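Missing here: one protein chain of the complex. Every other protein chain is in place.
What follows is subunit A.
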Amino acid sequence: MTDATAHVPPNTPVPDANLFAETYMPLTPHEATVEANRCLYCFDAPCLQACPTHIDIPTFIRKISTGNLRGSARTILEANFLGGTCARVCPVQELCEGACVLNAEDKPIAIGRLQRYAVDHVQERGVQLFQPGPATGRRVAVVGSGPAGLSAAAELAKLGHAVTLLEKRELGGGLSTYGIIVLREPVEVSLREVEAVRALGVDVQTQRELVGAADLDVLLAEYDAVVLAVGLGAVPAMGMPGEEYVLDGLQLIEDSKVSPDALQVGRRVAVIGAGNTAIDAATIARRHGADVTMVYRRTEAEMTAYRHEYEFALHEGINYQFLTQPVRVVTEGDTVTGLECVRMVLGVPDASGRPSPRPLPGSEFVIPCDQVIKAIGQEKPALAVALGLELDHGYIAVDGGMRTSIPRVYAGGDCVRARGTASTVMAVQDGKYAAAAIHEQLSAPKEAAHG
């Protein structure tokens, strides 16, 4: 069992009837009560501090223990409008649960699952906990309806600003909707969050894309502020022969969520990469019955996936080939038959501080497969360059209030994530920071704001 599943009571049935149901069963009321009562209700609690959005975790758990589920959900959603998504996708072992004082002598409180219990309670019943603030007459455009965009839009709407949320795709929700496998988060959960923003009076316009500087100028003319929450680009090219036969891991995940019937999964699948997205893509293939091998040029120690994700993958029966660099996709006609790789050895640390891998000459070999999927990260936001924004390591540069180099333009989420700690909860917090800074700007006397 992985760390993450250690919280699942032993008798919880594994959902093999539906391989694509959420991995974790919802807590039953009894389980939630018992678990909530296990919480010590720490003062100045470390879980609260460890949460990037600083949800008052002891308070929301206390409220579950007293049966005040609506109050519990409010405590969560006040601090984190995407509490339903975060309850599912947060790396809780690295954050709240990792900081739980009960780690010292017991197992931590299942904070993520309790949060899901409380938020689902209100969202499944359509309870609307928040109202738009008194209208300020100010208008803000938010570009991108992923976690950062939704969070910014919700906070701004609660403050009374008129918010327009622009989403280039058909469905709102961004990464939550398109990029997280259903085992972790069903589409309905992220769509509920889009609806909750809409219910706050936010004008959600889908299939509206911001493609260049001219579009931004139009927005800046129409709106008092603009928030860029545009995420990242596609999986970057590897520059190897036969790459045109390689499937984008994010595309596979997207298909598995929004058009599962069209999903084409091979019988023997090689996945290039060892991050969390790579594991998600591998999991989908595995759950469709494929033999899956993950190919990574370094070792287990350098993987970017969370430890619990790695263990989850092992538990799923996914194979790993470490110290292996793909060099060519082998095809017969238009059919993939294998992935040619070369063995690697680790050398001196590179710029990232990790040992740099180099190929072992003459070690080429072929992993037989009929499908190759790559998930080796995402390209940096191309839009940043197109808009002429100042960059930080290729990402949009922002200050503590998420202000970009262009006045009245703010940014948050993965497109600003220069330090590499991409996560939904960080994006949500970015949205809060941006909203707070915009509110401060819009509340200031006009001449000061524009002076």
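Quick notes on this one:
Keep in mind that, in the parts below, a contact is a pair of C-beta atoms (placed from the backbone, for glycine too) under 8 Å apart; a residue touches a chain by one contact, two chains touch by 3 or more; residues count from 1.
Operating definition for what follows: contacts and distances are computed from a predicted model.
Not every chain of the complex appears here, and the one that does not is recorded in UniProt as "dihydrouracil dehydrogenase (NAD(+))", selected from "Carbohydrate ABC transporter permease", "Cytochrome c oxidase accessory protein CcoG", "dihydrouracil dehydrogenase (NAD(+))" or "(2Fe-2S)-binding protein".
Remark: the omitted chain is touched by one listed residue; of A:V101, A:A199, A:L220 or A:V258 this is A:V101.
Within the whole complex, the absent chain has one touching residue among A:Q49, A:Q207 or A:S443, and that is A:Q49. Within the complete assembly, residues 30, 33-34, 37, 40-46, 48-52, 54, 65, 93-105, 400 of subunit A touch the chain that is not shown.
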